[in-house]
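One protein chain omitted, others in place.
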């Protein structure tokens, strides 16, 4: 189950590279000018790649809390994977439109997908903590509360990015970058402070 | 063997995203209008993604019954994977043609692929229950009969969707959606009631 | 190492689906006519998918003989993976050209890739049997000789398909189909007769 999810995350991250295209196709400029002009594609690639990476790190941490996987949990996890799989599509949309008149729409779709991801996270987590058989009994209430608090910020911040997109695509992207920085920080801290993942070869 | 199949299912699910395309390419409408006009692509993406997800859940459940994997079982499993790998292709066909004059043909190919998948499932299962060395001896006759009964509905329902496609592509899609809902329900129930999959980290 | 190779095989198999294209793009015929006209793409998809599947089954069987993996073995295994990764490309070439004037060239490239794969197999196997530390000591001389004999036919038969391609692309394809049938038969027999792969969940 976790290996399957890892596969989808890893594959979605790698597929992002298909959003980077040769800028000289159908253009007369030099390759160098073209690559500089493609900055939104590189920025969107970096944001999406790192967001899926952090998502995978959180997924990994979440599964250390899980003892038993049942059908509804699998379906909710599938919802999360469905949302993650959409990211390469919305990333190329935002890359191609953020500097055009459709900038707002592209940012709405992009932030909307991340909002969807964040809501799927919370559904999965809420299901886990409401079904004692699913959560490992060794997980303390303090740990549950910390994780619940961390997850609750996601939908709120992505909803802010979604609303901002109606006014400015770039402002929406900036909020998404900020959320990413916060989550990367928490993912790093949680793994250090929480629980060491012993390597199988160590 | 199961990891290999998981990989193919995960890739096929993720590759579905390549069927979602920027609607403004070669068009003059706005991005928002274009995305709304692409609803068949999103619907087909959702149906195919969830069908492969449920297929993977069933595959996972099936393998808890299997004790020994032999050559013919591997080849029949390969037939199932071949059918699953076709889904991204038939999904993009149905997405691009369901609102056109070729709607019927697209729905025949789409439902035909799912019929192929369902027949491959039954072949794999019938092979397993007819070769005692393949099936784990701990599997009761009641469990065998339940699974046989669940699997037998697939080809019947997809055959109905296939026949319906000759009259209406949309009706065929509706039947496929119904089958998906039934199988998602059974996959959820089976995993809960049947056997708990203990997480390795728990 | 085996998981990594499995990933490449599974991914190469799934990428084959990108060689199947909507036949109505840039054409005026109906979808049904177009799909029938695409029969070489479906045939090539089937041949390549099944060949990589059998290749993976052989790889799996081979690794049950291996005790220790060293650097040169990894590089030779990498050569095998490189050859396997080329298959989606040569498959689409043969699909697009087998009915055109370039039929012979396409079949040369297609059979040439399989010849390359078969030679890489033999290199990997010859390296393993010449380095006792690599091969498990439990492997009998009879088992070594059986495998050596099975592997030696690959390059001979694919060389025949390569030579045949200079006269007829279709004849070359027919030989490749025959080789596939022989190897599928041996893969099924070997796994049954040789050694049972106990399922981890059984």
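Things worth noting here:
A, B and C are the chain letters, set down in written order, and residue numbers restart from 1 in every chain.
Basically, a contact is a pair of C-beta atoms (placed from the backbone, for glycine too) under 8 Å apart; a residue touches a chain by one contact, two chains touch by 3 or more.
From a predicted model like this one, the values you see are computed outputs, not experimental measurements.
The chain not displayed here makes contact, within the full complex, with A, C.
Looking at C:33, C:85, C:99 or C:122, the residue that reaches the missing chain in the full complex is C:85. Considering the whole complex, the residue from A:53, A:123 or A:139 that touches the absent chain is A:53. Interface note for the absent chain: among C:17, C:57 or C:106, the touching residue is C:106.
Take subunit C: the residues that touch the chain left off the picture are 1-4, 7-8, 11-12, 15, 18, 63-64, 66-72, 74-75, 78, 81-82, 85-86, 88-89, 92-93, 96-97, 102, 105-106, 109, 133, 136.
For subunit A, the residues touching the chain absent from view are 3, 6-7, 9-11, 13-18, 20, 22, 24, 30-32, 35, 46, 49-50, 53, 56-57, 60, 184, 187-192, 196-202.
FYI, only the chains that are shown with their structure count from here on.
Interchain contacts link the chains end to end along an open line, per the touch definition above. Comparing the residue numbers each copy contributes, subunit B and subunit C share less than half of them at their mutual interface. Ranked by how close its C-alpha mean sits to the mean of all protein C-alpha atoms, the top chain is B. With each centre defined as the average position of its C-alpha atoms, the distance from subunit B to subunit C rounds to 26 Å. In subunit B, the residues that reach two or more other chains under the touch definition are 3, 7, 11, 15, 18.
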